[in-house]
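Yeah, one chain of the complex is gone here, protein chain that is, but the others are all in their spots.
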Amino acid sequence: MALLELDDLTVRYGGRARAVEAVRGVSLTLDAGETLGLAGESGCGKSTLAMSVLRLLPASATIEGRILLDGEDVTTMKWGRLRAVRWTTASIVFQGAMHALNPVRRVREQIAEPIVLHADTPPSAAAVGKRVDALLAQVELPVAKGEAYPHELSGGQKQRVMIAMALACDPRLVIADEPTTALDVIVQAQVLSLMSRLVAEQDIGLVMISHDLAVLASTCRRLAVMYEGRLVEEGISTSVIADPRHAHTRSLAAAFPTVGDPVYRYAPATSNELGLPEPPEPVSAGVEPLLRAEDVRVTFTGRGRREVTHAVAGVDLDVWRGEIVALVGQSGSGKTTLARTILGLQHATGGRVLFDGEPVPASSKGLRAYRRQVQLVLQDPTSALNPRHSVYESVAEGLRIHRVGGDEHAHVAAALEAAELRPPEEFMPLLPHQLSGGQRQRVVIAGALALEPRLLVADEPVASLDASVRGEILALLLRLRAKLGLAALVITHDLGLAWNIADRVAVMYQGELVEVGPVDEVLSNPRHEYTKSLLAALPTTEATVGER
Amino acid sequence: MTSPRALAWRRRGDALAAGWRQFARQRSGLFGLGLLVLIVLLAVFAPVLTDREGLNVIKATGGPLESPSWEFPLGTDRQGRSVLLLTLWGARMSLTVGFVAALLSIGIGTVIGILAAHYGKWVSAGLMRITDFFLVLPSLVLAIALSTVLNPGIGTVILAIGITSWPPSARLVRAQTLTIEARPYIERSRALGGGHLHVITKHVLPAVLPLVFVNTTLAVGSAIVAESTLSFLGLGDPNPMRPSWGSMLRSAWLDSAVIAGAWWYLLPPGIAIAIVVLAFTMCGRALESVLNPRLREG
Partner (left out) sequence: MSDILTPTEEALAEAPPPKRGGGALRYLLTKVGGGLVSLALVIVLGFLLFRVLPGDPVLTMTRGRPASKEQIAELEAQLGLDKPLIAQFFDYLWRLLHGDLGESYVFRVPVTQKILERLGPTLLLVGTATVIAVALGLWLGTRSAWRRDTRFDRVSTSVALALWSTPTFFLGLLLMAATSGWFPTAGMVYSDTPPDFFAQALDIAHHMVLPTITLVAVVYAQYQLVMRSSLLEEMGADYLTTARAKGLRDDLVRRRHAVPNALLPTVTLVFLHMGFVVAGAITTETVFSWPGLGLLTYDALEKRDLPLLTGTFIVLAGAVIVMNVFADILYRVLDPRVRAS
């Protein structure tokens, strides 16, 4: 008998009149001890599917079809039985452990809670304590961490606590909903390998949900792909990835390039008919760089003079005209601070930044002039646009600040055209919420282009976009460089992105650049330990995670 | 082709209409608004509808504490004046003080809140220190102190209420401003070259104003209660030709209306205060649920 069997499952939200179908007729089976990856972009219904297994959907949702958990239909269970089944038969590792843990209770109590709750006879405090200690040991956390509150733990540690909690009642099925989304590459690899190991050791069935095919392929034997509420493809992971049949699977697979594979070099996944420009000529050294950072240092002083953080500890970096440089590092490596310093949004405590041979001015008037030359593209286009401003107003904002003369309307139209929002007139009156994520990022880029800058600083420009849009935005950056000679400094945690578009890569670690050089060289033949560990942590389709 | 500016205005009009539809769907808010419109109209047209001379103690025509009759639908006070007339004219005073004091208080609060959030370290720390101090001070005690030592009159009452009740709105506006300023679009605006004035006027103010608007609606209610309390304690406008609901209640209390069983003297002003404040509160809460999407039914 299958451990989990979904039979023609349909989930609707809202009343009868305006119902939205989040899941449409999905059938799936999972045998005991098997691992299944569920892939799809945001809004494809994968999380709804996961929540429906334990009937955790909001009251506005209606379920049709059957959900057989260990042979019992969850949809018709009485509340009492459902509560007994929750966490003992199936448990969930939630997305974003930061919010999924109660902030005012110690993690030990939170792990112990289901153990006490589901015990037939009330267990002794000592027995519960021993069980929690064992669970913490299983997830490789020191026992002392049990006394911590969630905010005292790092993201990876919180996710480990979530896993310990999920295993507390020896469930037969664990559902992991984007368990590593907010984590850094290296931590992600650690958590994934831990989860794979525990699931295999304890013969637990695992359903893992993610937007990242590589993550799923490295952990799960089988792979299912969802698109607009439907299951579009299902099969053994390796074969799905190697030979995707559905177009959507293909775009998902292509979005995460294999670093080192020349097929993906200067070739982000795009279906745009404009195609991709030819790889650029290597930049000749000797000429003056467009941007030069000389021994830049940024130091933050916390409360009490002793808490000093060297966010940027002496960085030298050049960006030549028309060059795309990727600044790679984990969160906390200081890359965003460096970018802010280059933009003049953050004061450097030491060193200097030269633009076109001139030091970046410190006066507010000089800075304003400087900012016409250097523009910023932020990570999340949804929050980077004022929700009350139309596309036209957002793009024209820079023009108005700098009192650019001439026909404002024509300038805005040209910028939108350059960002490939066509026809521009149709987009002008729209508000951000009427656009898709990719279109919003194009508006942000258009707003930057309107001022005809020479350097674009892009902070994780595609990190919050869906996989299929990612390639399109990256291709746009490549075309802009080819057409306008625009240089770009792209900040990212994603080595694949660097491989996709950058000429040179600079690897940042604890405030310092540990390795700088041409992308092909650095990523194919890394010299610094940190670069090596970054590369090793990349999830691969060959399921070799964790063997570092 | 229409110009973008015209489009922007049309969009604002549409948003307003949509907001109104949202508001109109809430029965209590609509009811409150209707009540307010009625009361404000009555107060504004009181001089047209009635003769102010009826407030004059010397020219009063009724006997003391007469019960309701055809001539005096709500009876008379100790001086023989019509309670209905007093209540009607009291509305003018109470509403005036309520509106002006609320505007004063919200104005101070908004300016301090935005400045404290927008400008870093020292300005913010100083302003918040002051705000916290006044937030903790019991405002009625401070208002009593102010109106005791200043010359009694409508101006003193407004001042006493206005400058003692701004801290909560300063806190609220500051919090909202901080939330807005943490949004990446502010950083984008700065990176585009926008200065303080640009960021405040183009991004912060439009986002904070709805909150300020809701807050003003709620503050008028509180200010009316505060005015009635000060008047009840004998700190209101002493001119008998300018009655307020609070001062009517004071006379009712001093004239032992409760013991004399003169309910018609006690109830009208008190109920009037409760209704007006409730109406403002209902309007404010309905507005809040329209303007604050988080509170909308999900």
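Every chain is named by a letter (A and B) in the order it is written, and numbering of its residues begins at 1.
Quick note on the criterion: a residue touches a chain if its C-beta (ideal position, glycine included) is under 8 Å from a C-beta of that chain, and two chains touch if they have at least 3 such contacts.
If you're wondering where the values come from, they're calculated on a predicted model, not measured in any experiment.
Within the full complex, the chain left out of the display contacts the shown chains A, B. Touch with the chain that is not drawn comes from one residue among A:2, A:32 or A:84, which is A:84.
Touch with the chain that is not drawn comes from one residue among A:130, A:151 or A:532, which is A:151.
In the full complex, subunit B contacts the hidden chain through residues 132-133, 135-142, 144-146, 148-150, 182, 221, 225, 228-229, 232-235, 246, 249, 252-253, 258, 263, 266, 270, 273-274, 277-278, 281-282, 294-295, 298.
In the full complex, subunit A touches the hidden chain at residues 51, 54, 56, 83-88, 91-92, 94, 96, 99-105, 113-114, 117-118, 144, 148-149, 151-157, 165, 184, 186-187, 300, 309, 311, 330-337, 340, 346, 510.
The working rule: only the chains that are shown with their structure count from here on.
Residues 1, 3-4, 7-8, 11, 183-185, 187-195, 198, 202-203, 206-207 of subunit B are the ones that touch subunit A when the two sit in their complex.
Within the complex, the subunit A residues that touch subunit B are 343, 345, 364, 367-368, 371-372, 375-376, 378-380, 383-386, 388, 390, 392-393, 396-398, 401-402, 409, 425, 428-429, 431, 444, 447-448, 451.
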